[in-house]
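A short worksheet on the structure shown next.
Apart from one protein chain that is not included, each protein chain of the complex appears where it belongs.
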Amino acid sequence: MSHAKYSVINTHVHNIDGVAKVTGRATYTFDVNLPGMLHGKILRSPHPHAKILSIDTTRALELPGVKIVVTGKDTLGIKQGIWRRYEELCDEQVLPLEKVRYIGEPVAAVAAITEEIAEAALDLIDVEYEVLPAVYEPLEAIKKEAPTIHEGVERNVNVTRHIEWGDVDEAFEEADYIREDWFKCSGQAHMCMETRAAVSSFTPEGKLTCWASTQSAYYTQGLLAGVLGLREGDVRVLAPYVGGGFGGKFELDAAMFCSAVMSMKLFKPVKVVFSREEDFIASKRRTPMFYYVRTGIKKDGTFCARESRMFSNGGAYTGMGATALYLSGFFHSFPYKWRGYRYDGYRVYTNTLPSTSMRGFGAPQAMFCSEQQIDWICADLGLDPFEVRRKNGHTEGYEVPGQAFIASCGLEQCINEIEKWVKSKGKLPANRGIGISSCGFMSGGIFNWFDSPYSFSSAVVTINVDGTVELHVGCQDIGQGSNTTMAIIAAETLGVKVEDIRVHSGDTAHCPADLGAWGSRQTLMAGNAVKMACEDAKKQLLEFAYAEMGINIVYDLDIKDRWVHIVARPERGLKYEELVKKALRAKDGQRIMGRGYYTPHRKGMISPAYSYMMQAVDAEVDPETGKIKIHEVMTAHDCGQPINQLGLIGQLEGAASMALGYAYLEDMPMEDGKLMNPNLVDYKVIKAPEMPEAGIIEIDTYEPEGPYGAKEAGEGLTNPTAAALGNAIYHAMGIQMKELPITPERVLKALREKKEQEAQKK
Amino acid sequence: MEKQVLRFKVNGDEYEVFIHPKTLLAEVIRDHLGLTGTKRGCETVSCGACTVNVNGKSVKSCSVLAIQCEGMEVTTVEGLEKNGKLSPIQRSFLDHGSYQCGFCTPGMLMSATAFISEAKNPTKEQVKESIEGNICRCTGYNSIVRAIEAVTQGKYKEE
Partner (left out) sequence: MSFKCPACKKEWPNSKQVARHMFGTGDKAHRGWIESQGYSYIELLLAQTTEPGNKSYEVLAELIEKAQDKL
């Protein structure tokens, strides 16, 4: 069986924003320039934990060119958070009133006629602090003597999550072999090419327009309205082009907030753009996690029980951290069937940069621990890593007890393909190894923690007289190509070409609400909404064709490649454009409009659908320097029906580059709460010469809940890489890497320790 | 320091601007000439988003003072197309999907343009090295390398 053949779906379609992006026409928030616009800069706390005693803005206000200086006292002081439904998770005043909780936290903002003047004014703001003791590590922050970071939060434990099924203790008793390990997973910076940026313009009618580099124009609209005391309908958020997001850009950030606060007081547009350094120190990061993993397995390789505990370094505020806490524990069980499973996750406040969601949402960390331990167990027991994964892997129709229903699953085929690929490599030279990792990931979550009253995704399609189509969606294109994916689904469903579709997105004034680009939800959820809207429009259109053609009731009409035809006799029909004209006249000049929407309703429990994959990383270690060279990455991937062919390849390669960076290059070392490398010289992202070939083998499955059988692709692909690299190094050098990133120093240390252990044995 | 006049060509057009000598080329291009295709992504001359061509050479415009370009010819991404016809490298990028968020793309195109004009039968490694100074967070570079290779292999002709 191969993937179904479609006219548009899974064909080589150019990204519809391509011409704008390759000609410099694409305008990002970074580029927005409005008449009379002022430039804003933010003053940030130099202390990790301190009371704000006073802020004197007199000297700054006296600087010629400065128009305003604001502090927390100039705001409504609302504690906000992305998860509006849970008051205790709304813990952040973007401009705090009483105290600062991390180095880099905003304390004041300035708007001036030039950036230079605004910058100079920052030095003229006098802030008096009472420095408080600070704590930086979660296992220190939970101690009785640790300073309290948020009043009323005992032992700095922000959130706890618990997942359990089966009788775990009994399952452990059934095991022939039990292994336990501790792991330390690092944070990671989103490092979007476009830093956080916003331009706010408040006008005398009492309406706010905000251009924002955001992953969800709707979330930004709701959050801004909430903290500014405005109606959502009086806030318009525009996000025409966004320079990357990766999970870091759908919360309320200081660029959005400060530019809006200042604009509301001045009735002038104000632009705030984070410098790269600010982006590093003051936009939330991937959650660092300490994982304790205990696994019980039978000697024939059957998994019995897993018990894991995880402490995450939440940093100063909750952000999306509560979700990462849960999902990490959830995906830590993937993609295997466990008789007994228990996860206890604790998110702990510390006086460091808050942590939040980042591509993978806790799963890359979870897999780094789980998938490596599985290989070590296989080595301990003399079992085959492929066979063990195949034996215990999820299958179609399986229910993760109380958590997930797996409607489609290509895991076994993925494992088979990678096994073949690895075997084809034959024997590798010394210091070189191939490591594998499998995983599964969700296609969006069913939870509505933002407490939205709207459908999770909606779409409106309107057909013009010449057959061109206006498609209004709320999903946000942040580079992953959702505009193109929606255009493809629309074109396929309506029976027209991609060039006929104009996608409208990134404007809350014109587009329906959509929860936005996170949790890998858009292809499935927005895709379903688009399909529904287009099916609605097509049905209305075909009503006129049925009337026009007068065919026998047993025959069906369809539209393909702009040809309206009898399905059984495709040569009989009429041109799509002709039908549109007739329909328009018949409807008194009213254009055909279709509406679609989608909300999951507990399908699949946590998520409507799950993608699966197995990845292999071929890596070489230099035993002298500890440096790693990645030779190749190969992934067998099940995302149901691929929709956007070029987009999928791009997502796979891009995910691999980001996940490799997480695995061995990117580090965020802090000293006393201060980030030591907030620039692109010292923060190492992968560059072109280091990037290996990353091939993809698409496995053919069909997901009933997804549009045309599609499910997520692009976030799940970041999950397996760190583990696969760790396993490659294990097989190459015999060392177990329990800490991320896998730096040369850590490799050399492990090699030394191994040598010492071997010497002791003799 | 007094402002001074800078006369130079950008995308084939003569410009005369009156600027402070400390003004960076990137600032003149974006803020004075309004050509916002060229982006900025860092303060440490590290990311390459600001790459332009100066007299045919690939230059990070954040690392150069504008006045250093007196009398020179600067090309930015806006100057690659001619009367609505895209250049070979732009067409190759479209075919290969060599961009996602697009923020690094202008810089990538300019590094590639300079490289392509000089390279003769480059190897894949050489192509990769030509964009070593351009960071991309989205694509993983391989589609960009494929696009550049296709042009150096003669698969795209000037229209």
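List of remarks:
Letters A and B mark the chains as written, and numbering starts fresh at 1 in each.
Definition applied: a residue touches a chain if its C-beta (ideal position, glycine included) is under 8 Å from a C-beta of that chain, and two chains touch if they have at least 3 such contacts.
All of these numbers come straight from a predicted model, not from anything done at the bench.
By the touch rule given at the top, the unshown chain touches A in the complete complex.
One of A:164, A:470, A:507 or A:739 touches the chain omitted from the figure, and that residue is A:164.
In the complete complex, the residue from A:51, A:73, A:155 or A:539 that touches the missing chain is A:155.
Of A:25, A:59, A:184 or A:309, it is A:309 that touches the chain left out of the display. In the full complex, subunit A makes contact with the omitted chain through residues 139, 142, 154-155, 157, 160, 162, 164, 309, 311, 344, 346.
The rule we apply is simple: only the chains that are shown with their structure count from here on.
Within the complex formed with subunit B, the subunit A residues making contact are 14-15, 17-28, 30-31, 33, 191-195, 241-244, 246, 275-277, 478-481, 646-647, 649-650, 653-658, 679-681, 685-689, 691, 693-694. Residues 30, 34-44, 46-47, 49, 76-78, 80-81, 86, 90, 93-97, 99-106, 109, 125, 128-129, 131-132, 134-145 of subunit B are the ones touching subunit A in the complex.
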